[in-house]
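Starting off with a structure, shown below.
The complex appears here without one of its protein chains, the remainder shown in place.
Let's turn to subunit A:
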């Protein structure tokens, strides 16, 4: 009994057991299973056959649509993440001012992010960018006679998704806002006394102090951008069209898995995605030492 009570480890394990068991059953095990399936021709209906690296080989050498989906995804990530962060920071700085009713403004600007990833918003987006949508009606006020559907044209469809993503800037904005609050007002006052203008103060004080937060937001937003699924699914009605121009990686994976019931191939795609996102996150971390400024540097 005493031994049991002195065994701190056991109590610790007991308390963490619910998480560990859940993790093993619902995360670890399915992941390993999907790794196994990625080397098979599993089709949901029949027992899987081992095919070695065939899925990966087809993916990299024999599937135009795969590369199309990769390029669409990179376009989307590279365009939407910086825009979204810049927008979030700009709004955060506006909302950092001490004016009346600021709480109301902050809630209002955060609202799109609360409902952002939902199907309803994506459907609303099709109304905004459709051929008889809000945007065209607005343009027509100025006599533009716009009748094309922005969502239905291969050249513009992906940019409506980027716009949707930028519009959902709220969560990064809140984190930026918290960061801005932590910048001591004395720093700005001192710089002001020394004659530094607003632009100079932004680049010399605000940005460096905010850089760890920018890094955090950048990595989180990049990862979530790679996994974007719902808007593309809803807007292109599950097809990734027109001309595969909104065929995001996760949408193509989903099509392979559930439309063509090629679970093996889809699993292989999922693993390539995991590795790619991992590598990109690692690269971002590596570059951070050149631009992220930690106040506690050298102390720890």
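As a convention for this text, a contact is a pair of C-beta atoms (placed from the backbone, for glycine too) under 8 Å apart; a residue touches a chain by one contact, two chains touch by 3 or more; residues count from 1.
Everything below uses one rule, namely that contacts and distances are computed from a predicted model.
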item	value
"ABC transporter substrate-binding protein", "Chemotaxis protein CheA", "Aspartyl/glutamyl-tRNA(Asn/Gln) amidotransferase subunit C" or "Protocatechuate 3,4-dioxygenase beta subunit" - which is the UniProt name of the missing chain	"ABC transporter substrate-binding protein"
Touching the absent chain when the full complex is considered, from A:34, A:172 or A:221	A:34
Among A:102, A:119, A:198 or A:283, residue touching the chain not depicted	A:119
Where the missing chain touches subunit A, by residue	25-27, 29-31, 33-34, 37, 43-47, 65, 119, 126, 130-131, 148-149, 151-154, 229-230, 233-234, 236-239, 241-244, 250, 253-255, 257-261, 263, 266-267, 270
